[in-house]
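Structure in structure tokens, see below.
The complex appears here minus one protein chain, its other protein chains still in place.
Showing subunit A:
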Amino acid sequence: MSDAPGPSHPSVPAPVVRLEAVRLSYGATRALDGITLDIPASRMVGLIGPDGVGKSSLLSLIAGARAIQDGHVHVLGGDMIDAAHRRRTCPQIAYMPQGLGKNLYPTLSVFENVDFFGRLFGHDRHEREERIQQLLRDTGLAPFADRPAGKLSGGMKQKLGLCCALIHDPDLLILDEPTTGVDPLSRRQFWELIETIRKDRPGMSVIVATAYMEEAARFDWLVAMDNGSVLATGTPAELLQQTGTGNLDAAFIALLPEEQRREHREVVIPPRRSDQGDDVAIEAEGLTVKFGDFTAVDHVTFRIARGEIFGFLGSNGCGKTTTMKVLTGLLPASEGEARLFGREVDPNDMDIRRRVGYMSQAFSLYSELTVRQNLELHARLFRLAPDTIDGRVRDMVERFDLANVIDALPDALPLGVRQRLSLAVAMIHAPDILILDEPTSGVDPVARDSFWQTLSDLSRRDNVTIFVSTHFMNEAERCDRISLMHAGKVMISGTPEQIAARRGDGSLEEAFVAYLEDAIAATDTAKTTATPHIATTATVKTHGATHAASRFFDPRRMFAYTRREALELKRDPIRATLAILGSLILMFVMGYGINMDVEDLSFAAMDRDDTTISRDYVLQIAGSRYFTELAPITDYDDLDRRMRSGELSLAIELPPGFGRDVARGSNVQIGAWVDGAMPSRAETVRSYVQAMHATWLAQRARQLYGNTATTGDYQIEVRFLYNPDIRSIVAMAPAVIPILLLIIPAILATLSVVREKELGSIINFYVTPVTRLEFLIGKQLPYVALAMLNFFLLTAFAVFAFGVPFTGSFVAFTSAALLYVIVTTAMGLVISSFMASQIAAIFATTLLTMIPATQYSGLVDPVSSLQGAGAVIGRIYPTAHFVTITRGTFSKGLDFGDLSGPFLALIVTIPVLLALGVALLKKQAN
């Protein structure tokens, strides 16, 4: 279709996407800088350009996943800023975000993933099953329907992503770098699949972002982007013609602005000199690494000579990274041997570490340190002599051209510069071996070429051995020798020319595809090669997607989220166990910890009288269950020392002549010292001592004055209601239940949303017809169920383990608990709308729940005793109401009728919180 005309051509239909002066910034960073563009309909359109130039931002705007900041985005005949239009069109758009399986749920099986999307688009059971079966058959995923998505290879994940995207027969398919990190064979199969689908549905428009120029060459129409703007548009042929170049890589470089292009020069790697020698630098023999029953690296053997550039190719998860980690000593080999310079790799061998430089896949320098600080830190850690450090850092800065960013933080640097910094750090100690794990992924062609020039210099000039992994075929061609890995095994090694000549049509990629096909045919005969026929999908079309989209609340979509959340919870036992076990542990701890019983307090007496009367006074205190008597105090020094060490809570001093003075009725004073370090305990001690003193006085009075004093002037009958034994646990355990049913369900509910935000699957909420209310309630339900399970366990624990009597209506208590956990999970959902990261969510939820619940909800101090802000919070905070209900039903024997007030408060809170949650939740990313 290379003859596809440009967008302005009169014979083509209206463009599927029309952009007018679209701008987008993230904080101070401008991602899109005034893009005006018409994308033709019914075409395969490619966005090309390196990472970070705004391709993904543009696609997410088109998909409606991101809110438009400035400009107009018209998609399928309407403005995407209009929420009603977005709701109407989202069933016609399918969006597959960047990243392998980014919008999939790794713990769910292949079938469950597709099924979830089917439910979101409102398909009924029959229709769903039919479509899923067909899609899985067409993509060759049918044999793996029960495998969790997280355990699929990169290529399979992308096919699954495609299934999920195609379940609702979209008119516009948006794919963001669908083949990055996928092996050449899977890549080819993926595009064949797309081709077949397009044949069956010729009206469908496809927009693809890609970093692989050789893929882009096969598209109908291209948009070349750099730095937030469009460089050029047109068919591949037009772009080549315009730039006068032979391939798209070169064409792209030619399209770049002058100053960027100037830095570029063709990579020339001179052949290895014969005098570089053949001594072996890196050697692996029968290297095997197993994680449990999974073999990541399977008997890999290779030898790399000193000064050689050795390339490692293969898809994500084929074992490249693991092999490299073994060589650096990060992972132990399960079997076999790895040797560097003839010495076996030993993680404790510090000398060998100083000869190796390693650059891991992800950028792994300290983003909190500046470029210079990073270089200096590593120089010191590699124990360069202190006086050589400055010079060495200067050398590196010069060599890797970092002078103008020397005091910048790495996060602020473009990817290409960061990669140069990583290499500079890996080189700071002048190692003999460099192990580089995908050093150029996401780097633009110009920067990639200069990077390879550096590698060439290191190898040829400094005789550094370089072991590098890559996805790019043109980089592989620059290596002295390469190996292709698949499923933990090395399939073939040799010079690029040898391998290319041996198989296929002479290109390296063809050769690899051929080898991969062989390997797959050998290991997996069951798998049917994808011979897609999507024809019947079209026949089941139309009646699913559209009718449900218009409805505001569709229980099916809501339950889709409930089902998925419940499945995920089931598959993540750690979370559920922590939640349940955690509440029981905390209940136990708090039941004992918030203990108001003060017993067994230590006391000692300094009896300087030592008569019957004075001994009687001491005995009276010693005999009570509140105090335990310790050895008598000998003198004031002893008293001081023992009180300072905290040994004594109470010291009593009876003065000399105490007995005599009491008998005579003359004034006498008893001294008592209470340890005030812990005021609440001191208060209790004080009240005990006063009470005992009073009792003793009454007794003496009776002895002195006889019967006239037997009864007092009046009596106070104290009745301790609801908790006659005054056991702390009876008061505390029922009040702890509301706190635990608040904090943990709220945190889980918050995390359930924030996790999706952090992991990226929230995108499914943005681009599918599910409404905010469906999303919230759907997510809430499993946690309400979990919290109710918790509720029953906690209640049972209180009654049976702590022995707290339950006197009221259990039905009322359970109903209140149900209302309450709906409130608490809804609180979590409201909080989640402010939070972006999981750790912040945990802290914020704890802060917002723990303090009001423990301080202002009547746990210790009754709400009626609170003042100021605390009193206001205590009146409206749901925990306070539920504490009233818990204590009422547990200890006071109450039923529904007696508790109508708090019940009403809980019922009113639910719609308020849900409305707040819906209002705060955004249906698009910012």
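Brief remarks on what is shown
We take it that a residue touches a chain if its C-beta (ideal position, glycine included) is under 8 Å from a C-beta of that chain, and two chains touch if they have at least 3 such contacts; residues count from 1.
Keep this in mind: contacts and distances are computed from a predicted model.
Missing chain, UniProt protein name, picked from "Lipid II isoglutaminyl synthase (glutamine-hydrolyzing) subunit GatD", "RagB/SusD family protein", "ABC transporter permease" or "Fe-S cluster assembly protein SufD": "ABC transporter permease".
Note on the undisplayed chain: of the listed residues A:His72, A:Lys102, A:Arg399 or A:Arg700, the one touching it is A:Arg700.
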